[in-house]
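Right after this comes chain A.
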Amino acid sequence: MTLLEVKDLKTYFDTSKGLYKAVDGTSFDLDYGEALGLVGESGCGKTTCALSITRLLPKEGKIHGGEILFEKTDLVKLNDNEIRARRWKDVSIIFQGSMNALNPVMKVGDQIAEAVVFHEKVSRKEALKRAEELFELVEMPAKRINNYPHEFSGGMKQRAMIAMALACNPKVIIGDEPTTALDVMVQAQILNLLEKLRKELRMGLILITHDLSILAETCDKIAVMYAGKIVEIGTVDDIFMRTGHPYTQRLISCFPNVGKEKILPPAIEGVPPNLLEPIKGCSFYPRCHMGIPICLEIEPESRELGGKHFAACHRSGEVSHE
Partner candidate 1 sequence: QTSEEEINSFTVGSSAAFDTMNPLSSYMQATYEFFMLIYDPLVKYDENYEPIPGLAKDWDTSEDELTWTFNLQEGVKWHDGEPFTSDDVKYTYELMMDTGLGYMYSSYLTGITDIQCPDENTVVISTDFPKANMLMNSTPILPEHILSEIPDEELEIWANENPVGTGVYKFDSQGDNFVKVVVNEDYFGDIPEVDEYIFVSYDNIDSMAQSLMLGEIDGANNLNTAQYNQLMDDENVSVISGEEKGFMQVGVNCWTADESGGNPLLKEKGIRQAIELAINKQKIVDMAYNGHGTVGTTLINPGDYFHYEPTEAELRSYSIDKANDLLDSTGYVDSNGDGVRESSEGEPLEFELITIADNLEEVKSGQMIAADLAEVGIKVNNVTMDSGALYDQIIGGTYDMFIWGWGSDVDPTVITGVLTTDQIGGNNEPFFSNERYDELFLLQQQELDEEARREMVWEMQQIAYEEAPYIIIIYANNIQAIRSDRWTGFKQIPETGTYFFNLTDYNYLNIKPVE
Partner candidate 2 sequence: MTRKIIARKLLYALLTILVVLVFNYILFRVLPGNPLSMMMRNPRATPETIAAVKEFYGLDQPWYLQFFTYFKNLIHGDLGISFVYKAPVAEVVAKKILPTVLMVGLAEIVAIVVGIFLGIIAAWKRGTKLDVATLSFSLVTYSVPTFWLGMILVVLFSVQMRLFPTSGMFTPGKNFITTFAMLKDLFRHLALPVLTMSLVLIGQYALTMRNTLIDVLSEDYITTARAKGFRERYILKKHALPNAMLPMITIIAINIGFVVAGAIQVETIFSWPGLGRLMYEALRARDYPLLQGVFLLVTLSVVLANVLADITYSYIDPRVKN
């Protein structure tokens, strides 16, 4: 049984200028203990995707279609109370920039404990004990649960956030750029930790980032997102070795590989399409170096390239040979 299955998710924002199709037909799935990396440039809809799964969209955002099957239950169909009961217990989320994600006037331990108290109906004392254990799990001194967020460094806050995310033993953790704004060394520490915990606790992990290079080491599967759609999804090897989409290919080449030659790849010129307007054909076409007339006319379907490797490109077979 798959843990989480997102099928043709459509999340639109109702803005003053019209309907903004931030996520427009995204599908992927996640198994127990599996790590999925979601990558793409800024504004492509990664965070929106994560918020849709937890149904935490701002009030102008709405799921317009698709299913989010969590152990066969469609989260989209749940009412407010039902989804609330599932949050944190089933799916917890570590937000982009944990600097502001912790309540500044509450002790960190209490912030962890309140979730435990709420979902597991235990006493506050037990919950605090759990918080201490969690702190040890994320390699922090247990007594620091009595600190306030501002007394932590960035890396420690991020760890505290992870501890908090683990509080109710969720089946899925979504990490929305949990390491941006952190130092390379701390970033490595955090990623290591997440990987370790995932393996130990057999949780599903969705790691969102715009830095493709860090996914290779952390994830099993990578989904590349562009303009609200997943343009390619597959194992790490699929993505790096058997690239099936020109966007993925260009993205990869943006990260210098110290093992190889020193060449500066050509930039991806242009900007992503305006999602307020309907797009005809392939949304990447204006920036694509491999475009052919058909791309302008017909939107490419997601095609299987072997195994669980899919890409949405009319010329997906030719990409890695470019």
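Keep this in mind: a residue touches a chain if its C-beta (ideal position, glycine included) is under 8 Å from a C-beta of that chain, and two chains touch if they have at least 3 such contacts; residues count from 1.
How were these candidates chosen? In short, all candidates are chains of the complex that A comes from, given by their letters.
Model, not experiment: these values are computed from the prediction.
S.K.: Of the candidates 1 or 2, report the single one touching chain A in this complex.
M.R.: Considering all copies, chain A is touched by candidate 2.
S.K.: In the complex of these two chains, what residues of chain A are touching candidate 2?
M.R.: 54, 56, 84-89, 92-93, 95, 97, 100-107, 114-115, 118-119, 148, 150-151, 164
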